[in-house]
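Of the protein chains in this complex, all but one are displayed in their positions.
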Amino acid sequence: MSSTPLLYGLCAVALFAIGLLGAFLHSGLLTRLLAVNVSGSGVLLLFVVLAYQGAGQRPDPVPHALVLTGLVVAVSATALALMLGRWLQRPEQEPEPETEQDQE
Amino acid sequence: MTNLLVWPVLLSLAAALGTLIAPSNAARIATVAAALSLWSVLLLLSAVIAEGPQWLILGGWPQGLGIALHADPLSALFLLMSAAVCLAATIFARRYVEHSRYRSQFWPLWLLLQTAIYALLLAADLFNIYVTLELLGLSAVTLSALGGSRAAVQAAVNYLILGLLGSLLFLAGIALIYGRYASLDLQLLARVVEPGPSLWVAMALMTAGLVLKSALFPLHFWLPAVHANAPAPVSAVLSALVVKVAFYLIMRLWLDLFNPAVMSTAADLFGVFGALAIVWGSWQAMFTARLKLLAAYSSIAQLGYLFLFLSLVLVMPEGEDRQLLLGALVLFALSHGFAKSALFLAAGTVQQYAGHDRIAELRGVAGQLPLTFFSLGLAGVALIGLPPSGSFLAKWQLLSTTLLAGQWYWVAVVVVGSLMACVYMFRVLSVAFGEEGVATQRIHSRREELPTLALAVTATLILGLGGVWVWRVLDVGAAGGLG
Amino acid sequence: MSAIEILPLIALTLVILALCVGLWPAVRGPTLADRMLSVQLLGTAGVAVLMLLAGISDSEALIDVALVLALLAVVAVAALTREGSKHG
Amino acid sequence: MMDSWLFDVVDALLALTAVVLAAMSVLGSDQKRSIVLFIAFGLLLSLIWARLQAPDLALAEAAIGAGLTGALLLSALPYSTAEKGACRQQRAWADIAFNRALRGLAATLIAGVAIAMIWALDDGRLQSVPFTVSEQVFGHLPHSGVGNPVTAVLLNFRAYDTLLELAVLLCVALGILALGQPSVPVVAPGPVLVLLVGILVPLLVLMAGYLLWVGAHAPGGAFQGGAVLAAAGVLLLLSGHRDAWLPGPRLLAAALGAGLFLFIGAGAAMTLSGAVFLEYPEGWAGAIILLIEAMALLSIAVTLVLAYLGGPPAPSPSPPARHTDVEGH
Partner (left out) sequence: MVELLAGVLMLSGAVMFLVGSIGLLRLPDIYCRLHALTKVDNLGLGLIVAGLVLRHSDPRLAIKMILVWILLLASSAAIAHLIARQALRRESE
């Protein structure tokens, strides 16, 4: 029995925890976003470790597919958050886009 | 096996594409899609009543390989509420976003949000639930950011990060379950799960994620800013459906999947935090300055009731009493869904009409918006839990159950919460029905007040008088469940 | 197992060691150029690792991965130089 | 040779470095450093996927994690420096103490969660499980229309997930179109970058097509291809093309919806003849999947390029030639 799953399993849990901690400690959007991404990588790594059946064995393809989905979701969420962050950073002088009052 | 199960999802998704390609007809497409979704949900509900729970495994693959969809009385009732609220809010939104600069993106996003709600209520596969949760979260975030103000976008960003954390916790739980049981299908899992470290930790992680998304006290802090700053129809759907769908998932998982591992301490925690949410949310609602914030805080309190209900249901032994209380829970959730969406739509009308929603300055507005304030009053009746509303029946059931069990402390919480709800609702109404009038800003169309009225009437009268029907429908599936 | 067969594995271990050592400038800096250089080394070493893994486990797919990594590592570094210059 | 102790060294080095990089990236306070370390972390992850016999993921991570996410995060840098100042407010003593206590509590809680997870994972696979999805996948692989099991899961067995995932991408693209403002590059690209882009873009497009095609029977597929194609777009943006060849609003909307449209259409077409939604006709599955993947690739690539651009493409694209003459200094 190789120690591969054990090592990466521990790594996955550590990444998950580090990400959670970072998301809690930071208040800036960018750093929190990085933290969430790291945490997500930890969870995805956990799936891949579960799929691993040992050297020379074919791995379980289902977690791989799930992780692929998870990766794409993560990058889209990151993109959305960065766009909103950039929105907040825009200078104030532009006409305040749309408060509900002028939606009449 | 019937394709009926995918219709609500598919209709909304196809309509989202339609509005994307043909922005000029978007409002019409969205209304038709919402109406058709409601129709398909009604068909589904009648199928559930006639034939029992419905299943579909997509792609025609064997169970476990393909993704399963599932509708039982519980999910069908939530679907019905969602479809009805969505239709009303869609009709309301037509006028609301008519001149918005975001309207060509609003409609596809709006329909994607509905897609996510229906998909989540129908999902019977753990990873599929995760994907729908993400779709729900991201579409809700984007729509709430379309409020367009700095406060709205800031709130949306916080909502996004917390939502992502919630989904991550949920996903980590899925990983643990997959690691132990090598399946994602809820029905298959329900047959094999057994108490043990995997299930306990997975339960804790998944519940924590969902609790964050359903804004149970003390994890509610993101909610008021989001719901108060989003466009009114979006707030209505967020408050009435999005938060509640997360609650639905908790209920679903705890009643079916986690059932063998439910411990009374864990269930009691739901009750304690639910009670705290009732008191704290109502307290904030009593003193807040803005109408939409009031509605948002009221949501926190009302979600507290749902968790209180759930904690009592969970510790009850299987049997008629449990079924009665579960029916009360569902009835309460439905009434709140209709009443809260009515309240937010009314607030939206007020805001458009008066140019703000500061409660203290709404003196006399009721005279100019009688229909809206009538709806607001009706919604208040349901939120307080006065007869003849559906929530009155539900609370009544709750009180009688707790009294019989000698749990007077829950009785106290419910009574205090209801009294506080009286205070915050009457505070609005007494100001609005006051003497002075404000200058009329524009000619108002009665037509856009109708969806609000319809929702409020449903919450108060239809669910109140037809509450027994909810219990009867739920009884159809009493033997069913997922197991 | 023969000594010859283990040579690629030793090579793999050494490259990974080099990769880990080469990451230090990315942590320490101090300038952006130092960090970029480190990422660049990581990209090249990563390609080497993938190729060696492909050779060891006879997996053609990993060569595709190496190809993609070689193509995409440029994007990150190019973005770094471009964005870094916004402040410079 | 597969279980030599040297592999343990390799695993330990990779795992440890990943954790250290992640910790330094997440817990540090210098944002630029955090991003660079995060890019390195993504690269390392793709090696880890390769080591764990997940080449599909290694491909996706190499394209998304190492390339695109890094570029995406970097494009956000200008604002985040300003953000730091806003957080640094004067705080009352009691507030600080409360904060410390809260942080300590959170750290303890998270450590507890980590330990609990390890405890749960220690349970291992339940031996009496009567079914495993993995066996089902390999059993039904011949009927799926493709030979790569991961592609089969993504586009046939669990196609519904992928359908909803495309909806997630559409949702993000719509958000960017509604609220985003395209970022305009400040400094002009040098001749080397322009030359590099000229070589790389055709290669990337080729690679995307190759990944799409190969995905049917070997690692690869729409997502990996889409990310690689998006990288081509990002490079174009980096070299001064302001629109990265993105079309006007109408066509853009069509490209964004294309994957979903084809998916729904193909899924629903057979329901008319009594099949279940997303059931493909016998013998056609391979072709249908390839077609869906091609459209999905397009949607994914367009969404990712939009994400890097940060907003709707500028209505009147200016030729890149205009930028090069700014370069003199």
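Going in written order, the chains are labelled A, B, C and D, and every chain counts its residues from 1.
Here, contacts are C-beta pairs under 8 Å (C-beta built on N, C-alpha and C of every residue); 3 or more make two chains touch, one makes a residue touch a chain.
Because the structure is predicted, anything quoted here is derived from the model rather than measured.
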| item | value |
| --- | --- |
| Visible contact partners (per top-of-document touch definition) of the missing chain | C, D |
| Touching residue (missing chain; options D:Val36, D:Ala114, D:Leu193 or D:Leu278) | D:Leu193 |
| Hidden partner interface residues of subunit C, rising order | 4-5, 7-8, 10-15, 17-19, 21-22, 24-25, 31-34, 36-38, 40-41, 44-45, 47-48, 51-52, 54-55, 60, 63-64, 66-67, 70-71, 73-74, 77-78, 81, 84-85, 88 |
| Missing-partner contacts on subunit D, residue numbers | 190, 192-193, 195-196, 199-200, 203 |
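By definition in this document, only the chains that are shown with their structure count from here on.
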| item | value |
| --- | --- |
| Distance-to-centre winner among chains (Cα means, whole assembly as reference) | A |
| Inter-chain pair with the most contacting C-beta pairs | A-D |
| Between subunit B and subunit D, centroid-to-centroid distance (C-alpha), Å | 31 |
| Interchain centroid distance [CA atoms averaged], subunit B/subunit C, Å | 49 |
| Junction residues of subunit B - those touching two or more other chains | 102, 127, 131, 134, 138, 141-142, 145, 153, 172, 179, 182, 184 |
| Touching two or more other chains - residue numbers and ranges from subunit D | 2, 7, 51, 53, 56, 68, 75, 77-78, 113, 117, 121, 132-134, 137, 158, 161, 165, 168, 171-172, 175, 179 |
| Pairs of chains found to touch, sorted by chain label | A-B, A-D, B-D, C-D |
| Residues of subunit D touching subunit A in the complex | 2-3, 7-8, 11-12, 15-16, 18-19, 22-23, 25-27, 29, 31, 34-35, 38, 41, 45, 48-49, 51-54, 56-57, 60-61, 64-65, 68-69, 72-73, 75-80, 82-84, 87, 103, 106-107, 110-111, 113-114, 117-118, 121, 132-134, 137-138, 149-150, 152-154, 158, 161-162, 165, 168-169, 171-172, 175-176, 179-181, 183, 223, 300, 303-304, 307, 310-311 |
| Partner subunit B, residues of subunit A touching it in the complex | 16, 19-20, 23, 29, 32-33, 36, 39-40, 43, 46-47, 50, 60, 62-63, 66, 69-70, 73, 76-77, 80-81, 84-85, 87-88, 96-101, 103-104 |
| Subunit A - residues contacting subunit D, complex | 2-4, 7-11, 13-22, 24-31, 33-35, 37-38, 41, 45-46, 48-49, 51-52, 55-56, 58-62, 64-69, 71-73, 75-80, 82-90 |
